[in-house]
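Every protein chain of the complex appears in place save one, which is left out.
So that you can tell them apart, the chains are marked A and B in the order they are listed, and the count of residues begins at 1 in each.
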Amino acid sequence: MNGKNRFGGRLAMVLTFLFLYAPIFVLMVFSFNDSSSRTLWKGFTLDWYGELFQDGIIINSLYTTLLVALLSSLIATVAGTFAAIGFFNMKRRVRTPLMTINNIPMTNADIVTGVSMCLLFVAAFGAWNSFAQQMNEANGTSLPSLAMGFGTLLIAHITFNIPYVILSVMPKLRQMDKNLVEAAQDLGCTWMGAFFKVVLPEIKPGVVNGLLIAFTMSVDDFVISYFTAGPTTSTLAMTIYGMTKKRISPKINAVSTLLFVTVLLLLVIVNLREMQQSRAKKDPRRAARSAASSRRGTILGAGALAAVLLALILLSRQNNSRVVNVCGWGENIDPALIEQFQEETGIRVNYQTAEGNETMYSKVVLGGSGYDVIVPSDYMVSQMRQEGLLAELDFANIPNFSLIDDTYKHLSYDPENLYSVPYTWGTLGIIYNTAMVDEPITSWSALFDPQYAGQVLMINNPRDAIGVGLMYLGYSVNTTDEGEIREAYQLLAEAREQGVYQSFVMDEVYDKMEAGEAAIAVYYAGDFLAMYENNPDLAFVVPQEGSNWFVDAMCVLKDAPHKEAAEEWINFICSTDACLANMDYIWYASPNVQALADYPAYYEELYGEEMDPALYAIMAAPEEVLAGCEAYDALPAETNDLYKELWTVLGIG
Amino acid sequence: MKNRRSLFALPYVVWMALFVVAPILLVVVYAFSSAAGGATLENFRDMGGYWVVFLRSFELAVVATAVCLVIGYPISYLMAREGPRFQRVATVLIMLPMWMNFLLRTYAWMSILENTGLLNRLFSAIRLFDLVNAVSGALNSAFGLKLATDVQYFQMINTSGAVVLGMVYNYLPFMILPIYSVLAKMDRSLLEAARDLGASPAAAFRRVILPLSLPGVLSGVTMVFVPSVSTFAISRLLGGSNVMLLGNLIELQFTGSSYDPQLGSAISLVMMVIVVACMYVMNRFGEGEEQAVML
Partner (left out) sequence: MGRELIRLVDCCMSYDGEQVLDHINLYINDREFLTLLGPSGCGKTTTLRIIGGFTTPVAGEVLFDGRRMNDIPPHQRQVNTVFQRYALFPHLNVFENVAFGLRIPKVVEEERGGKTVKRKKKLPEKEIQERVLEMLEVVSLKGFENRRIHELSGGQQQRVAIARALVNRPKVLLLDEPLGALDLRLRKDMQSELKRIQQQMGITFVYVTHDQEEALAMSDTIVVMDQGRIQQIGTPEDIYNEPKNAFVADFIGESNILDGIMHEDYLVEFFNRKFKCLDKGFAPMEPVDVVIRPEDVDIVPVEKGQLRGTVTAVTFKGVHYDTIVDFKGFKWLIQTTDFHPVGEVIGIVLNPDDIHIMHKSQYSGMFGDYSSYSEEYDEMDDVTLLDEEADGEEAEDDEE
């Protein structure tokens, strides 16, 4: 208790708080940075806040987060309070096992809770949907098909919130004088009357505390939401998780700052009020005044929350009754096109992204779907077509299909061209930072070379990564020979063992290559061009061994809820104007023959300078490059399983 | 009378059956079935290849929990000794970051730890790398060593260390709060009684405070260990793809690139069983006290 000791203790606490708050502080400072860099200070700006409020995805997910938190905590509080009263009145023999079950969601790992509920929803909806389909076909009823979404998210949040409410209400029930209810009944109350007049006021602190905990837990949750929200609903945390896999924008810092400041203000207000109340307790004259002000405070708080929600609703919802759910890749569409489409048609576009073909496939299969349009690559189109996941398109609704070059029609993945409309095409290659390597890279060998240890970003999807190995070894990327595939895997595994790979990435590649975090990466031509804009040291090469050329095609899922809107969207995207704008934004070559040919002129008109032919050649690889490239075919199931297995084992390291 | 009121819990009991028990049963069912349907043990056999991940996850979670305990206990203890005003402010300060989504907090570390991140920029600004390189060079020429002399940055992100840091950062409050709430509620006169009966401060701590705070420690350890062992976001954000943990493995089977929910369920099940077993042993060890209140 002496002074020195106490000073040491305080110092330790200050250091701990510094540890807790320094990262948040950094986050907040860089939300005002006049550059998209998260580490270099370039001056003060409020632009990110401005952009934040125009970012429909973030605002929408913030709205979802708050709405789910509010609804789930309110429902959980009511349900949990009643459940607690029920449990409290049970015989011990019955109560104990029930309380154990009640504790499961709190003690179980979030991921297990999330995954298990996800399985339940998938199973239940699967059963319902096939039943509904049969009924609809047989009896002409129109039972809707169900998919994971806001409803399932809400159910999941309620489920993990109730135990916290019970945990916080139970002790208050135990503390309560058992005779209180009887006294109230003795004085003429019915049981319900006694409940509202006596029990509720008595356990109110526990109930309020439970509500707060539930709200907090709901806002803080990511894992359970991630598995139960389905593909078309997104909480803020999920959006951020999605964004960290892409080019990270300081908009995240801005939204963090706003959240933090809001919470801080709320806490300060609540604490000041409580302090005022506790002081008032000692002074009865002040008590009355404080009670009145506390009631006013509660109303004020509720009003503020309602106002925020209302504002978010206005920001996030245009009154569009028609919707189309699109799942594309990150950084793979010009957002202006979405705006334009919405304005022209009145259809709201709910644009989600997936990391890669396999991830998208998982989401479609597991998510109980909900997407209308997806943009898989060739081999995945083929696989999904064979598995019966795709709907036949009504090309009468897609007149712009005629603008697509015949080269991209009737390809092997869709020989009769019933299911897909090409979106973009391009090549896979090596992107490298000329300032960080000694000589130009020309071969896939660079990806297995210990010389570049810790400098290489390997692509994070099995088909491309193992494909790189196959191409280096001179095998076909479509081989089904287990020996060849294992040989390619071995190459990757050894290089990983030797520490060649800094990381396995998908769209994180943007930030890392632009910032010089890594020297070499495997990625797509179009994305290289986007990075090149920000870092002219970068170069792209289609290695001498040849590479993969791919087509990403728009498809409509079989159980798409908005098929007509989906076709409208596809038609819109195929138009030459849209293709031009999109090419300018994402740098992927368009299958719209006229757009592709017109692009250099379009570029010149837009930027007042001639387009570098070398860059155009990277975007739209010329014939001689394509001659050395091979497209991916769908693989047979055994080979697919082999890929999955090897991929998981490779990830383990 | 009494029984009738217990019916209040009925809706929730049904709810639990639907959304707590059924999902877990479903995990069990999936774990023992194959993609084509039909019972199989194959999923568990396949899992043999992943023992490295199990080992790594438990290892990192144990380290993170230990670090949290080593930092969290003294801090809780110091907090509980301060005046009520200080305690109040400190509790709020510790809880405050929890009200920001934990993903944001983890994200904050990314920009600090990157190769071109704030810390490395700071080191470079104070010429730390020059110093390191000079020292290495001197050592090399003096002893014929082959230390690198061209260090440009310290590799911090995408390492196990970064993942542990992320876990500690995110879950430290879960360690501090339960321990603190037990310590703060502890009757001060117990400590005085121990001192009065001849115990030195150290002995009083060991024989009275420590055993009495054990329930708080146990619930803190649980609350740090369980999310640490099953995290996938922290390892993904701070470990890149170099530190695959159980959570990532499970995610990979469900929404990731290797769609295989049966295998994912089997892994979840095994993880759940191991965690429950650990907790059971620990609670036995610490006399199954009731869980301390969390917030």
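Keep in mind that, in the parts below, a contact is a pair of C-beta atoms (placed from the backbone, for glycine too) under 8 Å apart; a residue touches a chain by one contact, two chains touch by 3 or more.
Values in this document were obtained by computation on a predicted structure and should not be read as measured data.
Going by the touch rule at the top, give the shown chains the omitted chain contacts.
When the entire complex is considered, the left-out chain reaches B.
I'm checking contacts with the chain that's been left out. Which of B:P11, B:G49 or B:P211 qualifies?
B:P211
Of the residues listed, B:L10, B:V89, B:A193 or B:A277, which one is in contact with the missing chain?
B:A193
Need a quick check: the contact residues on chain B for the chain that isn't drawn.
Listed in rising order, the touching residues are 83, 187, 189-190, 192-200, 203, 207-208, 211-212, 214.
By our rule, only the chains that are shown with their structure count from here on.
Which integer distance in Å separates the CA centroid of chain A from that of chain B?
Whole-Å distance between the two chain centres: 23.
Any idea which chain A residues touch chain B in the complex?
On the chain A side, the touching residues are 9-10, 12-13, 16-17, 19-21, 23-24, 26-27, 30, 38-40, 79-80, 82-87, 89-91, 94, 98, 101-105, 107-113, 115-120, 123, 155-156, 159, 162, 164, 167-168, 171, 191, 209, 212-213, 216, 219-220, 222-223, 226-227, 236-237, 240-241, 244, 248, 252, 256, 259-260, 263-264, 267, 271, 356, 358-359, 361-363, 365-367, 454, 460-462, 501-505, 515-517, 644-645, 647-649, 651-653.
Which positions of chain B touch chain A when the two form their complex?
Of all residues in chain B, those touching chain A are 2-3, 5-13, 15-16, 19-24, 26-27, 30, 46, 49-50, 52-53, 71, 74-75, 78-79, 81, 88, 90, 92-94, 96-105, 107-112, 114-118, 121, 155, 158, 169, 172-173, 222, 226-227, 229-233, 237, 240-242, 244, 247-261, 264-265, 268, 271-272, 275, 279, 291, 293-295.
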